[in-house]
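Note that this complex is displayed minus one protein chain, with the remaining chains in position.
Each chain gets a letter, A and B, in the order it is written, and its residues are counted from 1.
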Amino acid sequence: MWRYTAKRLLQGVITVWFIATVTFFAMHSVPGDPLSEARGVTPEIRANLEARYGLDRPLMAQYGLFLGNMLRGDFGISFTQQNRQVNDIIREHFPVSATLGILAIVFAAAGGILWGALTALYRNRLPDVVIMFLVILGISVPSFVFAGLGQLALVNLNMLAGRTILPVAGWGTVAHMLVPALVLGLSTMAYLTRLMRSSMLEVISADYIRTARAKGVPPGRIFTRHQLRNAVLPVVTVLGPAIAAITTGGFVVELVFAIPGLGRYFVQAVQQLDYTVIMGTTVFYGAFLVFMVILVDLLYGWIDPRVRLQ
Amino acid sequence: MPENNVRSTDSRLNSAARRQLAVYAVTVVAALVVLMYVLSWAASLTSSGVVTGSAVDTENNEITVYLRSEPPQMNTMMSADSVSGTIIGHVMEGLLRYDENRELAPGLAERWSRDGDTMTFHLRDEARWSNGDPITAHDFAFAWKTAVDPDTASRYAFILYAIENAEAINNGERPVDDMGVEALDDRTLQVTLEQPIAYFDRLVAFQTFYPVQQAFFEQTGGRYAADADEMLYSGPYRITSWVHGASMRLERNPHYWDQDRAAIEAINVGYMTSDSNTLLNLFRDEQIVMTNVGSQMLEQAMLEGWEIHRFMDGTVFYIDLNHRPGRATANLNLRKALHLAQDSSELVNRVIKSPGYLPGESLFPVWLEGVDGYFRDEYPAPTYVRDVERAREHLRLAMEEEGWQQPPRLVMLSGDSPVARMQAEYYQEVYRSVLDIEVVIDEQTFQQRLEKMNAGEFDLVLAGWGPDYNDPLTFADLYASWNQSNYGRFENDELDALVRVAQNSLDQRERMEAFAGIQRILHEEVAHIVNYERGLLYVTHPQVCGIIRRVFGAEADYSYARISEDGCSLEGQEQAAANRAAED
Partner (left out) sequence: MQGSADMPELSASDFTPLSGERETQRIVRPSRSYWQDAWIRLRANRRAIVSLYLVVGLLLFTFMGPVLWSVDPARQDVDRISLPPGADRQAEVVAPYQPWQGDEVAPGHGVGEEGLGLAMPANTQTVRLLWEPMPGASGYRLYRNVFPPEQAGSPGLPVAEVTREGQLHYEDRMDLQPRQYHYTLVGLDGNGEPVGSTDTLTVTAQRVITVEEVRARELHDAPDSLSPGDAVRMSWHPLGTDYLGRDMLARLMSGAQVSLFIGILAPVLFVVFGVVYGAVSGFVGGRLDHLLMRVADFVIALPFLLFMILFQVVFGIGPGESGIMPMLAALVLLSWPATARLVRGQILQIREEAYVSAARLMGASRRYLIARHMIPNTLGVILVTLTFAVPTAIFTEAFLSFIGMGVAPPTASWGSMSNEGLKSMLTHPHELILPSVMISITVLAFNLLGDGLRDALDARMRNSE
């Protein structure tokens, strides 16, 4: 177990280095550089700027410098937000994205498991039909449409009520998080509901349920111990990729709801070719995801005794 | 086992399961609520957000506004963008400022005088920093010298080149102390100019000329203006809280010299976003006092009965043509054909559809001042009428001259903003249908577009130019052969000579004649095709009066605004006017 963990961690570190290298050279192969502005500057002013950001050195020297700094956990200073360290940007904005992501994933997981179990129990009856219709909507409508409509719904709700029930955009309180997290988690929730429904249906008629019933296990306990627990297993396996999709896929929701998350900064940084911010966010997200996947794998081994980690 | 027996146990099992599920559902909801509170508490550890109320708080005399993005650079010596400029315009002030009528007015300097190439500014006795320290002439000298120091690497250092030795210092050829600016005493600042120029007083209202206190600057250890408490303020407001990317709070600066300004106690920047749908929704929900409205939202704005205002932001947009040898657009007849085939009023009236925009006629926008009145009234732009027949004739001539068998294929470089995209698609169709010229669109993000503009990899490029100071020269030298922003590399000796005249002359009439000459040359040589002068439509909260939109300084200026319970809509103003008339 420990050996396995150590091996996975080492692989993770190499993967992060790989991500950093790919990003670095991909980024520098893009024509143009972050120092260009609409107003042309004299060659002398430009030289001053290049010297300030170290862009006057050869590319390999910049790469070496970057790797050295990365090891020390220093990603340098942003090109576009000229007074801010990339580390500060990540430190201040990642918690926002993470909060949103955690909420969304919890919404998705809790909702998906509950709805999925519900539809399986009410198979082919009204609750099943209604929920599965909503699930189909949730799977097939693009997230930016949901985000736009969600915000519109909030405005109309507030106008109807004559006061602000839930804020339309922004960040800071619980009320600000609710709708964005729901919108972000919606498609995952729909997906998990489907998954949960089919795995629950499989479990409901399994032999061990019959055995348990014959043994006289109380029905509530059968549901919790045997049905729900076994049906949840496939859902847990897809949680890892789902977490990845949600934490990096928050761009749209962050853009629409004016949430100061890291995703929004990444999109801006790419568009403005802000080298240091691109490097910082990609490496950070890459590392985050790699170690998240390792964590989920370890967790899965712990939940499902059939899986032997080696 | 008999069939019915199975069914009954099954249903017993199912109903028990449902009961159990309901219990779980309740537990999960409760857990979610707890989780959300925990998360919001955890989030508040990293950022103490400004919790914003509604757009107008009459009780505390506060308003809530938005910014298009996080201010990228609040250091006045280096700042070059309009978002930072909006905040800087509220919290900083220089020697001169623009007042509520958009006129140049004394700021921290109460008077100034010119003697040949020397200008002397006399500071007010009551000029104070936000910490109570007096603002001295040394603070100005320090800021200006730091801005041209090559180590600072300020993009806007060039704006100080009018001062003696500034350019040489910035190029690293002379020491910083050689700069022609000197604090004669705490209250007197003397500036020696490279040569006498007519518009230096207008220049010093620009933010690069704002003061910075040396002691404070050095104490921040390179983090000057990075946070609310790492800046000293000389303007009517000061920043008391700044959550990056999310919010900001400006409160009245108690040490500001003009206590009649800043009627509103605090301005909360509640949102940092440029998403127009979000901003409109925030305005509908009465969370912000002002927002721009795009043409697609006008009907909604009318339906809501909002007060719609218009404002020219001073920027002129045009298609720059590539004049580099070897390019198809180096041919004058082709340029004339391209010019005559299009109609900027159709673009504005039919495609952009926003009444704030003016069809473009000249590089010099309508609001520029001339000798006595407006420049464009005194020297009207050359008249232009779309003429498809003549356009085709010029194209034929161009094809003859160049030996083309068919009309050339042209590359139109464009930005990725929605208006740019719309405009590019529109021109593509116009040139296809009128001249049978195939225009291929090359849409690029900002940095890549600049790279291609610099390298000359385009035939046509959608570009725009905004003014730095209130003098036609800010537009006129754009096509000078030495200008780095002359991306099409247009070269014309007569134009260069006229730019020199405008730069060096102290006689306003002579300068305006020179600008008129430049206007004529640009038209005759078809250096570019002017599209429009950008205008914006915006809506304001009915209870907030006196919001000023500016070309120079803060794009949206709330420092002269006030909250009025009765409202300051048109009806309100009419009522007030009727009352005034009755009193007379």
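Basically, a contact is a pair of C-beta atoms (placed from the backbone, for glycine too) under 8 Å apart; a residue touches a chain by one contact, two chains touch by 3 or more.
Worth saying up front: this structure is predicted, and the values here are computed from it rather than measured.
Considering the complete complex, identify which of A:N158, A:T193 or A:T282 is in touch with the unshown chain.
A:T282
May I ask which residue of A:V141, A:L157 or A:L298 touches the chain that does not appear here?
A:V141
Identify the residues of subunit B touching the omitted chain, counting contacts across the whole complex.
Residues of subunit B in contact with the hidden chain: 276-277, 280, 294-300, 302-310, 345-346, 348-351, 353, 355, 411-413, 416, 418, 421-422, 424-426, 428-429, 433, 440-445, 448, 458, 537, 569-570, 573-574, 577-578, 581.
In the whole complex, what residues of subunit A lie against the chain that is missing from view?
Considering the whole complex, subunit A reaches the absent chain at 11, 15, 18-19, 22-23, 26-27, 29-31, 136-137, 139-145, 148, 152, 198-199, 201-202, 205, 244-245, 248-249, 251-252, 255, 266-267, 270-271, 273, 278, 281-282, 285-286, 289-290, 293.
The rule is simple: only the chains that are shown with their structure count from here on.
Centroid of subunit A to centroid of subunit B, CA atoms only: how many Å?
The answer is 34 Å.
In the complex, go through subunit B and note every residue touching subunit A.
Residues in contact with subunit A: 9, 12-21, 24-25, 28, 31-32, 35-37, 39-40, 42-44, 46-47, 49-52, 54, 69-70, 72-75, 78, 80, 150-155, 157-158, 170-172, 223-226, 243-247, 270-273, 275, 277-278, 281-282, 284-285, 287, 416, 445-448, 450-452, 454, 464, 483-487.
Along subunit A, where are the residues that touch subunit B in the complex?
Its residues touching subunit B are 30-34, 36-42, 44-45, 48-49, 51-52, 80-84, 88-89, 91-93, 95-96, 99, 102-103, 106-107, 110, 114, 117-118, 121-122, 148, 151-152, 154-155, 158-159, 164, 167-174, 177-178, 213, 218-220, 222-224, 227, 255-258, 260, 264-265, 268, 271-273.
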